[in-house]
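After the structure tokens below, expect a handful of questions from me.
With one protein chain held back, the other chains of the complex are shown just where they sit.
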Amino acid sequence: MEALLEATLRLAAPLLLAALGELVIERAGLIDIGIEGTMLTGAFAGFVVAVASGSALAGVAAAAVAGTTVGALFAAFAVYGRVDQIVVGTAVNLLALGATGAGSRALYGGAPPAAPTLGALASGPLAELPWLGALLFAQTPFVCAGWLLALAVGVALARTRPGLRLRAVGDSARAADAEGVPVPRVRAAAVLIGSSLAGVAGAALSLAQSDSFTEGMTAGRGFIALAIVIFGRWSALGVLLASLFFGCATALQFRLQARGVGIPYPVFLMFPYLVTLAVLALATGRARAPADLGRAYAREAS
Amino acid sequence: MQEISKSFVPAVPVLEGVSLEVAEGEVLALLGENGAGKSTLMNVLAGLVTPDAGGLELAGERVDLGRYGPRGARDHGVGMVHQHSALVPAFTVAENLCFGDSAAGPWFRPGAELRAAEALSRRFELEVPVRRRVEELSPGQRQRAEILRALGRGARLLILDEPTAVLTPGEANALFAALRRLRGAGRAVIFISHKLAEVEQVADRVTILRRGRVVANLSAGELDARELGRLMLGRDLPPLERRAAPPGPPRLALRGLSVPGVTERSRLCGLDLEVLGGEIVGVVGIDGNGQRELEEALAGVRRPSGGEVLVAGRRVALSPRALRRAGLAHLSGDRERAGLVRGMSLAENFILKGSWDDRRFFRRGQIDRRAAALAASRAAARFGISPSDPDGDIASLSGGNAQKLAVARELDGDPPVLVAVNPTRGLDVGSARFVHEQLLARRAAGGAVLLISVELDEVLALADRVVALVRGELRSVPPGADRAAIGAILLGEGGA
Partner (left out) sequence: MNEALLALLSGSLGSVAGWTATLRESAPLLVTGLAVALAFRGGTWNIGAEGQLLAGALCATVVATRLLVEAPALLLVPAVALAGAFGGALFGALAGVLRAARGVSEVISTILLNFVASSLVALAIHGPLQEAARAYPKSDPFPSAALLPSFGRVHAGLLVALLLAVLLHALLFRTPFGFRLRAVGLAPTAARFAGISPERIAVTTLALSGALAGLAGAFEVAGVTGQLYEGLSAGTGYTAIAVALLARLQPLWVIPSALFFGALEAGAAAMQREAGVPAVVTQVVQGVVILLAALVSIRRRPGARLGARARSEAG
């Protein structure tokens, strides 16, 4: 049981981080389907820097920076260029796939080495604590970071003035503009912050969950993060719970697979996606999305 | 404000060399017809629009309009209350009041903000439920909240854009009282309107705009209703001709029509109404009392929960196609609800509603483009739609011309029943007059017209019979009732 819990947290961490990033972006009114590509870029950049520098931490930092860079691209086109957000997101995914794939081949010729990874957060007495130890301290720092960030994002959105402004921009860009809130700037900032989180989520994949980079290793996790935001009703707490749910589902998938219940392997592969679809289809009650979600805002509309 | 000029489209100036002045402790009314440029001028003042030319002086200090913006407006003490609420619907009033405050700290303490909001409300004697979310409030409350927000920011100059459009007569009076209090407290108020009657109640001075230019500056003592009207319109409009016509058989009947509503107040309960051929029945009411629901039910896009609709004595299924086949046409002042598709051409919009069964344009699984273009050109000529290119995108049509297209399309085939909902919303005088004439023409030809409108004057001028829609129920209005009496009925007092 404890092992299941531990696996749940571990598997949920990248999803949680990416979903928190997407949450920030969506509460500001933008829908970023390029989160998948952002995550992938973070995974790649983190991996490269970690291998080159020998420090996993440096890799994480690089992943955050890489995420922010992709975010800057998205913001440039979707916020300032006012290009349709779905289109920009699709382009970002393609660019990331191509660039990371090409980069990986160019640098490692198809055989990437093992990277230094981030081990457990703390060993020794802290890790020995009965429940807390296994759940928090014996895990990689990404798990702990996820929880802290969930708390931070939740508090920031609900209780700080910048958070209030961000929500205003997402709910009614017109009202925010009329109050003097710089709508494009706030949206761009949200994209940058959210994308850096997604970059770190990518690092959680290449520097913790595995120790290597493979092309397309995000395998749709970014899209699952999108679903998590919807399922979590656009609240930090909801996102946290939804991430745990998906982490649990994936953990169960691996257990059943390992037990060899006689069900062929691809069925398990489908599992998280089918669960997501089912969840989205059955979610009762219309979710309260930020009212201006997905709409570009232009002031000159008299 | 001095010599403000603004053009949105080159060679089509919205404002030309407009100058305006207002002093502390003064209420200035900015009058003009739809499209005269009033909103644009005020948007310049509020920092939402940058003019092509001109200058602005606030409290004796010149302002750099290039860097002005809404923030600049706020810093200089200009606050605006918009026609369409510019509050965040999902936020509470208290949250709306404080999110724009850049001076306060980064932490948002709901308790403290709530108390501050309540204090503000008490100080200016504007009653607003600060705890509730804006989307739950009535239009009157939203307006007061927006005024409160502006005042809370330290606005010394308050701009109100068509404030009474969404208010009951009682709420409007309360607003005027509040404005008088503000005037007494040394604030300056600019008040946009196109209704002469209100102006007399509260304005100290009046500036009149017509087609983007100032045509008059008058003070309170010089106000004369007819003179004002003439200045606004630039000409004397002859009153509409309404010939006495013998009413025909009942063409449209609503029996016990119940329709679920967006809010509790707008739910329709058991409506009974009859419209005879050759008559215009007007339905007045404040927006939000069920007009949307009634319109949507009669357009066939909202399913009623009970009752029936009869056209020419026969019960009709409430889908857009069935209604059209039965001879009921739907005209709306809102482009989307009028079924006009931006991005499609004039001709395509003209034939849009008939794609299933209109054999003139849709035959053997094909669209007859030539026939459509021909029909559209003819309609454009007959109704004066310009530009009249049948393949032109309707996005380039002005509001008035787009509405003419809608009229042309709906009246095509002389439908026995016409449901017109706010048909002149946002139109300039000329276009509005055109629409009114078309409605009267339908009446003269024996058609039945149901006119649902929030503009009392429009209904009084056109309708043979008037009913009031109050909280989802129809109340009859005695013939010859004046505006005050109708206002009382709309508030729920009197009438049956």
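Each chain carries a letter (A and B) given by its place in the written order, and its residues are counted from 1.
One rule holds in what follows: a contact is a pair of C-beta atoms (placed from the backbone, for glycine too) under 8 Å apart; a residue touches a chain by one contact, two chains touch by 3 or more.
In this text, all values refer to a predicted model and were calculated from it rather than measured experimentally.
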Touch partners, limited to displayed chains, of the chain removed from view: A, B
Touching residue (missing chain; options B:38, B:330, B:443 or B:471): B:330
Sole residue of A:164, A:207, A:227 or A:242 that reaches the chain not shown, by the stated touch rule: A:227
Footprint left on chain A by the chain that the document does not show: 26, 31, 33, 77, 81-88, 90-99, 101-102, 105-106, 215, 219-220, 223, 226-227, 230, 264-267, 269-270, 273-274, 276-277, 280-283, 286-296
Residues of chain B (touch criterion as defined above) contacting the omitted chain: 262, 292, 296, 299-302, 319-321, 324, 330, 332, 335-344, 348, 352-353, 355-356, 362, 365-367
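Assume only the chains that are shown with their structure count from here on.
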Rounded Å distance between chain A and chain B, as computed from the means of their C-alpha atoms: 45
Touching residues on chain B, where the partner in the complex is chain A: 8, 39-40, 43, 46, 48-49, 69-71, 73-74, 80, 82, 85-91, 95-96, 98-102, 104-109, 149
Chain B-touching residues of chain A, taken from the complex the two chains share: 158-165, 167-168, 171-172, 174-182, 288, 290-291, 299-300, 302
